[in-house]
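The other protein chains are all here in position, but one chain of the complex has been omitted.
Just so it is clear, A, B, C, D and E label the chains in written order, and each chain counts residues from 1 on its own.
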Amino acid sequence: MAHKASIFRKEHFNAAHRLNNPAFSDEENARVFGKCNNPNYHGHNYDLIVKITGHVQPDTGYVMDAKLLSDLIRKFVIDAFDHKNLNLDVAAFKNKNPTVEHIAIEIYDILRTKINEGLDLKIILYETERNYAEYPA
Amino acid sequence: MAHKASIFRKEHFNAAHRLNNPAFSDEENARVFGKCNNPNYHGHNYDLIVKITGHVQPDTGYVMDAKLLSDLIRKFVIDAFDHKNLNLDVAAFKNKNPTVEHIAIEIYDILRTKINEGLDLKIILYETERNYAEYPA
Amino acid sequence: MAHKASIFRKEHFNAAHRLNNPAFSDEENARVFGKCNNPNYHGHNYDLIVKITGHVQPDTGYVMDAKLLSDLIRKFVIDAFDHKNLNLDVAAFKNKNPTVEHIAIEIYDILRTKINEGLDLKIILYETERNYAEYPA
Amino acid sequence: MAHKASIFRKEHFNAAHRLNNPAFSDEENARVFGKCNNPNYHGHNYDLIVKITGHVQPDTGYVMDAKLLSDLIRKFVIDAFDHKNLNLDVAAFKNKNPTVEHIAIEIYDILRTKINEGLDLKIILYETERNYAEYPA
Amino acid sequence: MAHKASIFRKEHFNAAHRLNNPAFSDEENARVFGKCNNPNYHGHNYDLIVKITGHVQPDTGYVMDAKLLSDLIRKFVIDAFDHKNLNLDVAAFKNKNPTVEHIAIEIYDILRTKINEGLDLKIILYETERNYAEYPA
Partner (left out) sequence: MAHKASIFRKEHFNAAHRLNNPAFSDEENARVFGKCNNPNYHGHNYDLIVKITGHVQPDTGYVMDAKLLSDLIRKFVIDAFDHKNLNLDVAAFKNKNPTVEHIAIEIYDILRTKINEGLDLKIILYETERNYAEYPA
């Protein structure tokens, strides 16, 4: 019987963003989002960790080929997010606030369609070394 | 339906401590706690990670405002523990050995009363880069 | 009633390895394992984190003595793997591909016999800062 | 005779920026600055290390009070740069390309007027973990 | 002709300390040293980097054997400072304030007598990730 294990692959991207809810007043946006509400944007070095859980394949010793996983992340996430303005350049955030939670969920939704259904997927996303999110919980 | 995610906030404090059980003999304390039993104390740079799990709020994109979380940690934990002698300056450790497990539990108990009941709470506490604890398991 | 918590201890070892399945053709090994298939071996600085979960003992404040845990890891894992060629010097990998998943499982099997049965055990093994595995899932 | 030593203080800020030279054609800007030329900006978590060299004061054991140094950095650099768009929000970069070299020089010029003339000053600025600059050389 | 290079060896120790100058009034000590003046001590995980500069020996390819350097640091520095109260347990700080500058100078003085005179020596000492010192400048 195969063993169940998880593998993790870390990639990164650099992006600008702004936190803002157009349904809020300016005062409410300033109060809720503080410095992150700057209309001229600010930015981060995002560290992205993708966790894949499944059975270790006896012939390779892999849960999943980490090189293939890296290629999928780069093609479908990094190329779309790196050196971009998340609010202006990424369609998903035209109408959704690019908080670290929402970006993690968006990356999950992108990768979920690319990863074998038999494998579990989790996203860990660092906005800074001190603020990060995990999805699903 | 809202998505369930976790956010993490990292803070730190520097403190002195000594591991000792007054119910043990001197020899037993020396044997069990080794160098950590030095009666003159030693110390650490503690890295504290607080994990909050709950639903992502649709209007903010937050599980919880990380700035508010940081303020709570600083007000109720860091101000009480930073640049302190845990055995002498923190009431909770007058009669409880300040192991990394016990400090993590104490921080949990402090923050549990300050964080919305609908949110799950977990504490990860690094005593050194190589020794750390998580509570609850 | 005792609290349930986890403690973590980090150790490291440096080793050479090669990924290869003798049942595959040379072409298949090259395609599946890429640069990791180099017959002359390559190597890594492995960071090993051992996680132990159990009840905090009231008299010590320990789930398990981290010094004792460190001694067990060094005696039964580090001494066997450090500055070794995993394929040639470690019996377990004579007939098993030393992927990060397989090495984590082997370390689990070694330590499981040395750690009190009442304590849960998990292995987190970093092959590089960007590739790591966890067992059991 | 007092000993000469250096102290270092690390702070950080998050900012958006764009690399562009208005004297270049669009093609030249794209060729020279690549992805960093995105007109919608991208961003980074900047890690700033300030190095101060001078004599250790016999009465304090300090080259300079690190708390005072931190306060100066925060007041004159972090408050001006953090959560800002360097091109739009910081006057110095209205007509100067905000490369990591230029930002380091600007921070040096700001702090040089605030630090005692008897102390040497050096700036180390990380744009990412893998790209950083030091000024003066 | 041999090449001149530097090697670095990192070790660590955990210690308690207090900053205080008995020649100052209580008010002056509180003002100058702030939280670091706590009479009950606080503590740190110190990271120590020893830099040795000299000619690369043609027969070994070493400036100096890093294992031998590590042994010297452990025997003469770590064993004396680790899990100690610097003010109470280390003779050098009975009458000298254990600032990060003074500790670096003390470590230099200890190691200078143990390292071959033909090799240059420099000490880099981290009190926290954000505060560190280098001696000599």
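Just so it is clear, a residue touches a chain if its C-beta (ideal position, glycine included) is under 8 Å from a C-beta of that chain, and two chains touch if they have at least 3 such contacts.
For clarity, every value in this text was computed on a predicted model and none was experimentally measured.
> The chain left out here touches which displayed chains?
Within the full complex, the chain left out of view touches C, D, E.
> For the chain left out of this view, which of D:M64, D:V77 or D:A104 touches it?
Only one of D:M64, D:V77 or D:A104 touches the chain omitted from view, namely D:A104.
> For chain C, which residues lie in contact with the unshown chain of the complex?
12, 14-17, 35-36, 38, 40-45, 82-85, 88-89, 128-129
> On chain D, what residues meet the omitted chain?
Counting over the whole complex, chain D touches the hidden chain at residues 19, 21, 23-24, 32-34, 96-102, 104-105, 129-137.
> On chain E, where is the contact patch with the chain that was removed from view?
For chain E, the residues touching the absent chain are 3-11, 53-54, 56, 59-63, 65-67, 120.
Assume only the chains that are shown with their structure count from here on.
> Distance between chain B and chain E based on Cα centroids, please, to the nearest Å.
That pair's centroid distance is 28 Å.
> Between chain A and chain E, what is the separation of their C-alpha centroids in Å?
Going by mean C-alpha positions, chain A sits 41 Å from chain E.
> What positions in chain C touch 2 or more of the other chains?
none
> Can you list every touching chain pair?
A-B, A-C, A-D, B-C, B-E, D-E
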